[in-house]
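Now for subunit A:
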Amino acid sequence: DTIKIGVIGPFSGPFALQGKNFKAGIDAYMALNGSKVGDDDLEIIYRDVPQPDPAQSKGLAQELVVKEGVQYLAGFYFTPDAMAVTPLLEQANVPLVIMNAATSAIVTKSPLVVRTSFTLWQTSTPIAQVAKDAGVSKVISVVSDYGPGVDAENAFKKGFEAAGGQIVEAIRMPLATNDFSPIMQRVKDSGAEGLFAFLPSGPTTLGFVKAFNENGLKDAGIKFFAPGDLTQESDLPALGEAALGIQTTFHYAVSHDSPENKAFVEAAGKAIGNPAELSFPSVGAYDGMHVIYKMIEATGGEQDAGKAVDAVKGLSWTSPRGPVSIDPESRHITQNIYLREVAKAEDGSYYNKEIATFEKQGDPGLAALK
Partner candidate 1 sequence: MSTIFEVRSLKRSFGGLAVTNNVSLAMAPGDRVALIGPNGAGKTTFVNLVTGNLTPDSGDVLIGGESVTRIDATGRVRRGLVRSFQVTRLFQEMTPAEHVALAVLQRDGRAGRMFGHFLAMPEVMAEVAELLGKLGLSELMHRRVSEIAYGQQRLLEIAVALALKPRVLLLDEPAAGVPQSDTGRIEQALADLPADLAVLMIEHDMDLVFRFAKRVIVLAAGTIIFDGSPSDVTKDPRVREAYLGSYANAGHAA
Partner candidate 2 sequence: MPATPLEVENLSAGYGPTRVLEGVSFSVPAGARLAVLGRNGMGKTTLLATLAGQTRRYDGRIVLGETDVTALPSASRAWHGLGFVPQARCVFPTLTVEENLFVGLKGRPKSALQEAYGMFPRLYERRRNLGSQLSGGEQQMLSTARSILGRPSVLLLDEPLEGLAPVICEELMKAFAELAKTGDMTILLVEQRIQSALDFADQVIVLERGRIAWSGTPDSLSKDHAAVERLLGVGGLH
Partner candidate 3 sequence: MQTVFSIAVDALAYGMVLFVISIGLSVTMGLMRVVNLAHGAFAMIGGYIASYAARDLGLGYGFAVLLAVFGTIVIAVPIERLLYRRIYGAPELTQVLMTIGITFCIIGIANYVFGPTLKTVPLPPALQGSVDLGFRSIATHRIFAIGCGLGVAVALWYLIEKTAFGVKLRAAVDNAAMAAALGVRTEIVYAVSFAVAVGLAALGGVVGAELLPVEPYYALRYMVTFLVVVSVGGAGSIPGALVACLLLGGIDTAGRYLVPEFGEFFFYLAVIAIVCVFPRGLAGRAGQ
């Protein structure tokens, strides 16, 4: 038989890069592990939701389930799009494997949701300790003013204050900020020793990092901390020199040194065409496929969402990012978070160099929800 898997993501528009990474991760997994599970062939059906649009997402999911007859739903870059689909799952008897959307609460909306990416709480909490350990006690937090930004701010704040640090100011700036000079002026005036920042990966990070340097904050010795979205590998060629030395914590670096990752990067690089475009959503997708393969094995290709999800609760394996497991209770991925620093390779390219590891991190955001 053919088992269909519906993947919803941003394959065109402003986030096309991330959608492309979804596809690269999926292709890579299938290239390395075959496109058959048992006797069943797999067919991936892609549907495009270029920007957050829950109505469209729900419509497409419904179409995938009812018309295309998919047994698994996967993908989802944005939280609201995933949220819109959760009410359908039970009735459709379809598990949802989230490959990116990073708000903690999604997994609580339905017992059929499994997430193989990360949450901002998960990636932002460890950096608080890093900052404290670097001897910084006063930090200003600057985040984009939307859900993930607020999550990042809260996570950092909680971690940093617990570690005995002080947040001197927490700024939330509009998503559509182009010129960051005034923000940097604020940072300067705040008297902070360190800067914690979150911006969604993409064009604005470039302006932010450049403004940080051009306004003399780097020279003034202010330390820059952020979750890894800010220095995603596909933006590094553009950020270049400016990003050198920025410390970020994240669940995955393309440079991660392991045989699994080597194989993955090679396969995914081939799949995406231009390896420089590879970024973190690819690994979420790759592991998402792993989970789906396991589900299919467990159900023998039958459509039984409950059984499929039960089968991967507690599942652990070695992902390209390192050892990971699915937390049986939350169905969210438990993984290592790495501290990385942007460094220059011998060939002149830039990469995130892993310098420390925080092992087996769960999602602190779920605890914060309660």
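Here, a residue touches a chain if its C-beta (ideal position, glycine included) is under 8 Å from a C-beta of that chain, and two chains touch if they have at least 3 such contacts; residues count from 1.
Candidates were picked such that all candidates are chains of the complex that A comes from, given by their letters.
The shown structure was predicted, so the numbers you read here are calculated from the model rather than taken from an experiment.
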Identity of the candidate that touches subunit A (this complex; choices 1, 2 or 3): 3
For the subunit A and candidate 3 complex, residues of the former touching the latter: 12-14, 16-17, 20, 145, 171-174, 176-179, 181-183, 185-186, 189, 202-203, 206-207, 210, 214-216, 234-235, 237-238, 240, 273-274, 276-277
